[in-house]
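These notes concern the structure reproduced below.
Just one protein chain is left out here, and the rest sit where they should.
Think of it as A and B in the order they're written, each chain with its own count starting at 1.
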Amino acid sequence: MSSTFVSDSLAAIPPRRGRRSSLRTWRWSDRLVLLAAWVAGLSLCAITAAIILYMGYRGVQYLRPGLIFSRPQVSKDQAGSGGFLDPLIGTALLTLIGIAIAAPMAICSALWIVEYGHGGRTRQFLTRIVESSIEIVAGTPDIVIALFGLAIFQLHILAFVSFVGEGGGVYGKSFLAAGAMMSLIALPPLFVATRDGLQAVPAHMREAAFALGKTRIATIRRVLLPSVRANIATGITLGVSRIIADTAIVLVLLGETLRTEPQGGVPGLGVLRGTGSTLTSYVYENSPAGEGAAPQKAYAAAVVLMLFVLVLNLAVEWITRAQARSSGSIAIAGGIV
Amino acid sequence: MHRIRRIAASLAAVTLIGSAVPAIASATSVITISGATASYPLVQLLAHKYAKLLHNKVSFRISQGGAQIGINDVAAGRVTIGDVSRDPLSTDPPGLVFYPIAKYAICVVTNKANPLSNLTEAQVQAIFTGKDREWSQIPGATATGTIDLISRTSTAGVLTNFKTLFLGNKSVSKLAAEEPSEGLLEQQVVNDPKAIGFLSNYRADSGTVNPVGYNGVGCSLANASSGQYAAVARFYEVTKGKATGAAAKFISWIDTSKVAKKIVASQWIPD
Partner (left out) sequence: MLQRLRKPWSDNRAERLLGAVSFLACLTVACMVVFVAIHAWPTFEHNGLSWLGSGGSLSEQVERMLATSANPPASAFHIRVWPILYGTLLATGLAVLLALPLAVLSSIFIVELAPAPVRRVMIIVVRLLASVPSVIYGLIGILVLVPFVGAHLVTSAERTSLQNTVQLTGAGLVVAVVLLTVMITPIMVALTCDALGAVPAAWREGAAALGVNRLRAIRAVTLRAIRPAIVAATVLATARALGEAIVISMVSGSVFFAPRPSDGAAFLLEPFRSFASTIVDFREGLGAPALSATLYACALLLLFSAFALSVAGYLVKLPMRKYQVKG
């Protein structure tokens, strides 16, 4: 009698969304796994917080606004060694070159695969090849891409990218060389973002355009590309964050000079053919792994780098949130792979 | 729309051509240098001063890697000048010309928590060849436990000189950590209270490590300049065949100019 009363009143309580009430019925192994999952998640948070707080602490210690606007100087002690304006400009320049080369390649490839990639067996085979190639580029370590860049840019045909040294050997290291290889780094995220965006465009938009008599290329220009603007923006932001974070290509292909050293007389082209440094190589060279002379400057530059990364992350977050609001999905992987 | 595009395109073309004309008239020459990490600070200071004096008509590209890298690069024609921190060896490729520019001292260094004041030649050899492995075997050392040997990779000229000047041409023990640069060696000694290594006087004097005296003489710039400290070696600028053109002018500027000598004398020993 009383048991039915208890169960009836229990049934009258609206079911709680949480799981605390049922935890007591679980086996120990399940509770252990639950605990482990919580610990795993929270430890990731703790690690991130530790990294950000530590870099913030070092930044407050060492970062001064003057550092951002003064050029690096040659000097023994930290006080006279200047700031990192040249590395900052170097990072910006490399990013521009990398994206300028990668964006057309990625967008054209994505368009070709999505719009023209269907058809017979040969067409599908070719599509497979292009997609596999971009996957292979995505999976290649950046040090291998750097060595490849050195191998091709030290050929005499491509001597215009850098310059020819005294003994007849092509130097092979310049902003153009490093930027060209950086484009390979930025290509996969851009391609994947654009392709996913194009595939998500509903078929009826294309069909409506065709019904109005537009050619395929006109549809692409007027209908499809504008509708995937957000995806392209996300892709570019991801590509940019990968470029500014890359160190190996810069170490091998940028000549590692403290300041931007233009090559030849023409002002714009001279800088492109010249050598320089970026924030990442500046951090590496000033850390104990490079010449170790200025760990404080390394920390300051590292903090600026982290700030850029944070800002880019916020940008990606903002764009994907805007997109998710209109399409309704948790797209985490799109932001990372 | 089309008119704006045409105007923009023609403006861009004019700017590009217009800016190129005066620039083509004044050509800059490039001197590429690579080699020793020990002489890098000196060569960088000299190059910076020289470029400023010539109103940036000359630009330098200086990279590092070790004295052997400098020799390899200059012999292959990849760079104009090689920075070398050791004397010429018989195994060096033929046709290289060595121009001495400065002298430097090599100091044995320990961590500041281990203020060892002096080591004799026999002690240095016993430590670095791996015969003595415990700090307790070294009188005057406050550290305890195993000795951590920090050395350089085989490309380093400082290592070659260290072997000649301190070890009587014996090899450093295989147990030693091989650091690719002076900066890294310094960092390892700073981080590890049980470490011992060797640095050029430029780094050993910087106050982060404890320079150890050798055979009764303290290792400092003053002692090395006066000749009291025995372990002194040379920095060379190496070219393939005799130096020509901009490189020859730079090297002769280092040899003759008072400004260059002042730079050398600030942290090193003029030759």
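Operating definition for what follows: a contact is a pair of C-beta atoms (placed from the backbone, for glycine too) under 8 Å apart; a residue touches a chain by one contact, two chains touch by 3 or more.
This is a predicted model, so every value here is computed, not measured.
Q: Determine which one of B:N72, B:Q123 or B:N201 touches the chain that has been left out.
A: Residue touching the absent chain, from the options given: B:N72.
Q: If I consider the whole complex, including the chain that's not displayed, which of A:A36, A:A100, A:L212 or A:A322 touches that chain?
A: Answer from the full complex: A:A36 touches the omitted chain.
Q: What subunit B residues would touch the chain not displayed?
A: 34, 63-66, 68-69, 71-73, 75-76, 78, 91, 93, 130, 133-134, 144-149, 153-155, 174-180, 187-188, 191-192, 194-195
Q: Mind listing the subunit A residues that contact the chain we can't see here?
A: 19, 22, 25-26, 30, 33-34, 36-41, 43-45, 47-48, 51-52, 54-55, 104-105, 108-109, 111-113, 115-116, 126, 129-130, 133-137, 139-145, 147-148, 150-152, 184, 187, 215-218, 220, 241-242, 244-248, 251-252, 280, 283-284, 287-289, 295, 298-299, 302, 305-306, 309-310, 312-313, 316-317, 329-333, 335-337
Here, only the chains that are shown with their structure count from here on.
Q: Residue numbers of subunit A touching subunit B in their complex, please.
A: 74, 76, 163, 165-169, 171, 255-258, 261-268, 270, 274-275, 288-293
Q: Which residues of subunit B touch subunit A in their complex?
A: 16, 19-20, 23-28, 30, 32, 37, 40-41, 44-45, 48, 59-64, 74, 76-80, 181-184, 186-188, 202, 206, 240, 245, 247, 267
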